[in-house]
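Take a look at this one; I'll ask things after.
Shown here: the complex without one of its protein chains, the others still in place.
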Amino acid sequence: MNRYSIFTLARNALGGHRGWQAAWRSPEPKRRYDVVIVGGGGHGLATAYYLAREHGITNVAVLEKGWIGGGNTGRNTTIVRSNYLWDEATHLYEKSLKLWEGLSQELNYNVMFSQRGVLNLGHTLQDMRDIERRVNANRLNGVDGEVLTTVQVKAMVPIINDSAHARYPILGASLQRRGGTARHDAVAWGFARGADSRGVDIIQNCEVTGIRRDGGRVTGVDTSRGFIEADRVGVVAAGHCGVLASMAGIRLPIESHPLQALVSEPIKPVLDTVVMSNAVHGYISQADKGDLVIGAGIDAYVGYGQRGSFSTIEGTLAAIVELFPTFSRVRMNRQWAGIVDVSPDACPIIGLTPVKGLYFNCGWGTGGFKATPGSGWVFAHTIARGVPHELNASFSLERFATGRLIDEHGAAAVAH
Amino acid sequence: MLMIACPWCGPREQTEFAYGGEAHIARPADPDAVDDAQWADYLFMRTNPKGCHREQWNHAFGCRRWFNVERDTLSYRITSVYKPGERPAEPAA
Amino acid sequence: MTSGHRLAEGGRIDRLKPLAFTFNGRRYGGFAGDTLASALLASGVTLVARSWKYHRPRGVVGAGVEEPNAIVQLESGAFSVPNARATEVSLYEGLTARSVNCWPGPEIDFMALVQLFSGLMPAGFYYKTFMWPRRLWKKYEHYIRKASGLGEAPAVADASTYDKMNAYCDVLVAGAGPAGLAAALAAGRSGARVIVADEQAEFGGSLLSLGSAPLPRIGGRAAGHWLDAALRELRAMPNVRMLPRSTVFGYHDANYLTIAERRHDHLPLGERAGCRERIWRVRARRVVLATGAIERPLVFGNNDRPGIMLASAASTYVNRYGVRLASRAVVFTNNDSAYGSALDLYHAGIEVAAIVDSRRSPGGEVVQKVRDASIEIIGGSVVVDTRGRRHLSAVRVVQMDGERLTGRPRHIECGLLAMSGGWSPVVHLHAQSGARPRFDVARACFVPGEAIQGERSAGACNGTFDLESCMGEGAAAGAQAAALSGFVARATKPPAVEASAPKAQPLQPLWLVPSPRGVSRGPRQFVDFQNDVSASDIALAAREGYRSIEHVKRYTALGFGTDQGKLGNINGMAILARELGQEISATGTTTFRPNYTPVTFGAIAGRDVGELFEPVRTTALHAWHEERGAVFENVGQWKRPRYFPRDGESMHEAVRRECLAARNGVAIMDASTLGKIDIQGPDAATFLDLVYTNAWRKLAAGRCRYGIMLDENGMVMDDGVTTRLAENRYLMTTTTGGAARVLAWMERWLQTEWPNLKVYNTSVTDHYATAAIVGPRSREVLSAVCSDIDLSAAAFPFMSCRQGAVAGAAARVMRISFSGELAYEVNVPANEARHVWDALLAAGAANGITPYGTEAMHVLRAEKGYIIVGQDTDGSVTPADLGMEWLVSKDKDFIGRRSLLRPDTARDDRKQLVGLLSEDPSVVIPEGSQLVDDASASASAPVPMLGHVTSSYESPALGRSIALALVKAGRRRTGEMLLAPLRDGRRIRARIVSPVFLDPEGTRQNA
Partner (left out) sequence: MRDTVRKESPLIRLRLDASGAATPGDSILVAQERPFLGHLNIRGGRGDARFAATIARVLGMALPIAPNTVVCDRDRVAYWLGPDEWLLVTPAGGDTVIADSLREALRDAFSAVTEVGSGQTVIVLQGRYVRELLSKECPLDLLSPSFGPSACAQTRLAKASVLLRPLEADGMELIVRRSFAEYVWAWLSDAGAEYGFRAGT
């Protein structure tokens, strides 16, 4: 593997950059692997990477029906934070955040993880109570958090509408300074390169069309490129996990919905912080390229079309202009959607299934990008050991039968 | 942007409606007769298909009636609309 | 014949209307009808921008929405527009614009120093660098950010307003070139409702750019006359709506299209009135796409210098705007259409030094015409490089044999290079509709594929490039669309076209001009001008394994710009295909998404900002509250008085006064926002038994009962008091925020799960206003205005309801209490509310009746340990958690019951509602505080938490602070001391007590 650095870059510049190797190979699938990972999004690639790195399991294939990172990993608003409400969620996302903090160096691939701070605005008295509760819990859990007044919010984000006469005036906010954004595509590519260099086969344009089992055990997967044998299969297919579950004859408490996003034309830097608002429902950051990256709402209906309703975009931009009146004349350049896998408690399902050797990692819904390294880390552990890590033990499928939900809806914070 | 034919009011725009999720999930007649897993199945498990989906909609800004829609979740095309208690029209051969 | 850079005659500009404008601080002149781009070119300004990454000098390349380079900041202050395309900006008097992304200006740009390092900056270089040392990334990124972005967001709020319109039509025609106009005429004549939209200021599309030379005749008259007549006819049709300056920017499901109409920006600032832009949301039965085609640039060395532009753009500047682009030009092409451009230049008096044609032996009618004009044609040759500092000065032409360059290079001096690599049909809307364009090898372009929705493409966007066929297709598509919408379209023959584009010789695909030194070492061959993506970047991406066109797009930023790759994408795809040894069809396109061109946020937000962002719901007593100086709180969409400060009072003082009045005298509150649902029918009790946890059948008429309802997961979702008005009639109250949700919830169960239950629900939230009269003196006050109800405790006990007249209004009076005091809630028709309220205040004046708001209400209820759903619960709380097992019937089913039996939900050590008393009674524990026990208080993170404070107040009645909290196994811990560690380092000690702080026996409310 070529090392990436300013020196190798300079050296290659002399040769017209013709010396670079492929970041990952494009091998033909083998007949058998120790572990097959279904889904070449960030989570699947991270799982393969950590399987190889942490557990020495390298006879692994990542099967991706399209191009790696082309699912939600490549179409999300890239917000990373760990200030969740419930302990279980906080610990999982904090593990992830810690991994983010060294990820570029670890992968030798700059994923542009940018800790520019995440603000969650409060607009009602109850919002503020919830913010207090969450920030207090975060700090006791060892996660950084602050509660800001309106004046402090304004000082951080001078262009925000702090009018007391706004329909829903800003009453304050929570701030996690270690939160921020990352370059989504680079995350997929960096993990792919890391996994590939440790022997993992990344196989694109390979759609899993069936999950074979022998009684209660998984034996492999049928794909658009033939049958691939494996006695451990980890499914990390986000919006498509329901489809894959039905291939294995199991049902999941998941619905797949379109979640839209949009970007403005690139403008000079004006917004240095990630701003999220639940009550006014908009969230926004400015990418390093200059475009404003804006998350639009989720459409209520089940949808696999990677597109949503225009009315949702209208509502989102009204919220953005309400929060940032000076953005009124900025123009929207492009919009798109992903397919998010929403669970009843807005928390993921990571663990074993009734089928032996078959593992699922899904339900990240509108907020799993930030979990990418952590999710891969715990899932690798779960697959390697056959039991969940303590960080994901609570995120089992059984919780829906026992009632032990981890209800992040209660946090009254959008889960991005 | 869907156009949904309310069985009473006729075609109306999506923004007049509220979505209600998968249809034909019957509440267990005797909840005590089912075990926790079966109850969880009723409460949470969804078929969530990529393709033909039968789902509930409510004409919230109109006649406030609930009804069923059969819709393709990939193309978003609506293939049938029918009242509660009815079955969808068989697709024309 | 010419004066400077403007032709003496011709074009659609009005030379009698000169306009002055400012660009980069210098004043220039133009004419009405100009765009900013044409006016700049006619003023001799060709260097208008610097490129995004390398800060290379750039000029105008196109003449329309495809323009990647000429991005300007228009105006300033509240009128500022970032990233306007000079080619789209209509000139007006006083226009001010400046270049973006360069400092101090495009001529001298210090940022251009980065060109020295451009070798270190191939595609994706940042993924390989800026990683060490780790902590410096923030700094690196700071500079990366500074260098990025084009224009600037305005610094002040927008002064303009925006509008939206819903519209239905039978036929929507997108694009009003010859194909679109033919379609609109055919459909319009049938009587169908037609909308025809075009993004340009004038209708006519490519007809507006026709030169005087090979001028086609349509229907026997000059093309311009045909156009005028067509527009006259369309304007006269009442069923046709014409929308100029209107871009169809999105094609959504179910033939729903969105159009952005720009109504203002072509006017001088002082003349702008009404809304600036209007979004049309169109439901079309059928759609005719007639969006034309965009010419393709050619990819060769240093193909980005100012002075190099599309051949069709050159024609447009000459023909439509009368711009004399240069004195000497070279044309570089692989197809016939640029020959027309050469003739346009020639007829405008521009010397055409040569046509460089990659085809070995160009021939045919148009070629002959060029030969007749004594223009040299250099066949089988390509331009491989160009010269010039800030403007093109010469091109280097080499013979090409297959892929090989041969022979001696030849330098030709010129100030304009007009290039044409063929045409790309604008298949964007077709693709957005869900259809898949397919690559047509013969025509070497993507053309529309099979339609998925009710649309059809006609004209150049369909890959049809001669005028007569374009019009024929348009007319046919328009007639068909009308017919499919149920109209009878008379089969009118499309007008005959004479002398349109003469029979063409086939184009020779030329996606990448071979580079003399190889793609990676030779001069940069730009593919995407805006994002500085060159052919070598694409090759590098392919080499590094980014093989999908989607990866290449994301790795190189190809097509990521404000132009969305309208010029460059196709060349990029073809270059990638070549690198991978694939067919172009195998490489495919990236996904076409809205918006076709960028749309203003404000327009999409429309009126839903400011005052109209969300409805403000107010009660019938709102005016009174305002008069009394209430401070309001948002509760859902409602405005509720939070407290009523008297002169100079703080909130604290006001709330204290209000609470004491309720406890000691009499106080009054507007409770109208509570949801009220009139439930009628023989099965009403059965139904209530299902939606509430407790039992309802035995409640006597005239009696009230508190109930909580659960979601099916067993968690508390709402609560309230319901009154049995009659045998088969109940009046349910809900929380303010929950009213709509609860009604919808109940309707859903009734209609879908239990349709056999005979129950009707009717919302009466708005019909009744409610005044709560609270306090030991409340009976006295009420009796003064209500003589026909016996208010004595015996005749009208707690939790019952009576009908009678209050201040003359027909009222329902409920003796219920959310404060623990003797209290009455008076419901009257809202139209009569103010009358009754005034009477109650007058009657209570002697007793010092005190209006109170939600804050005092919260204190009063907390003293009694009454919960607020949403504050003391959060969607994960069961009745048992709240200590309300007594409200949960064991003898019947109800929604959520089964869930309560699950092992986790039935645990008895869940978080439970308790009271908390801080050790220091003067300390109010902040709401949201987390609670820990002594043992873990000094532990390091993660500190185990036991629960949190949900409500916390100073209680005037108790003379100390009180709080409610949810605590793990809280009831068992009663008496234990917990700690609330605050963020400021303080730790508040508090003891767990019963949540009922006041009058647990209920003597006061039963008084």
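Lettered A, B and C in written order, each chain numbered from 1.
Basically, a contact is a pair of C-beta atoms (placed from the backbone, for glycine too) under 8 Å apart; a residue touches a chain by one contact, two chains touch by 3 or more.
All of these numbers come straight from a predicted model, not from anything done at the bench.
Listed by label, the shown chains that the missing chain touches in the whole complex are B, C. Summary of contacts with the chain left out: across C:E88, C:E199 or C:D678, the touching residue is C:D678.
When the full complex is taken into account, the listed residue touching the unshown chain is C:A830, out of C:A830, C:A843 or C:I962. The chain that is not drawn here is touched, among residues C:G77, C:G220, C:G274 or C:G848, by C:G274.
One chain of the complex is left out; on subunit B, the residues touching it are 8-10, 12-13, 15-16, 61-65. Residues of subunit C in touch with the missing chain: 163-168, 274-275, 283, 606-608, 611-612, 614-620, 622-623, 638, 678, 680-682, 758, 760, 762-769, 805, 807-810, 829-836.
Just so it is clear, only the chains that are shown with their structure count from here on.
More inter-chain C-beta contacts link the pair A-C than the other of A-B and A-C. A separation of 22 Å divides the Cα centre of subunit A from that of subunit C. Residues of subunit A in contact with two or more other chains: 305, 309-310, 344, 401-403. Multi-chain contact residues, meaning those touching two or more other chains, occur in subunit B at positions 1-2, 18, 36, 39, 43, 75-76.
Every residue of subunit A that touches subunit C in the complex is listed here, in rising order: 4-6, 8-10, 13, 16-18, 20-26, 66-67, 69-70, 74, 87, 91, 102, 104-105, 108-115, 123-126, 128-137, 139-143, 146-147, 159, 166-168, 183, 185-186, 189-190, 204, 264-270, 280, 286, 288-290, 305, 307, 309-310, 313-315, 317-318, 320-322, 325-336, 344, 399, 401-405, 407, 409-410, 412. The touching residues of subunit C, when paired with subunit A in their complex, are 52, 80-83, 119-120, 122, 125-132, 134, 137-138, 141, 144-146, 148-158, 160, 250, 252-253, 256, 258, 281, 518, 520-521, 536, 540, 543-548, 550-551, 554-555, 557, 560-562, 564, 591, 593-595, 598-602, 604-606, 608-611, 613-614, 616, 633-635, 713-714, 870-871, 874-876, 899, 902-906, 926-930, 932, 940-943, 945, 948, 950, 981-983.
Against subunit B, the residues of subunit C that register as touching in their complex are 166, 252-254, 256, 281, 283, 434, 452, 712-713, 744, 747-748, 751-753, 755, 893, 897-899, 902-903.
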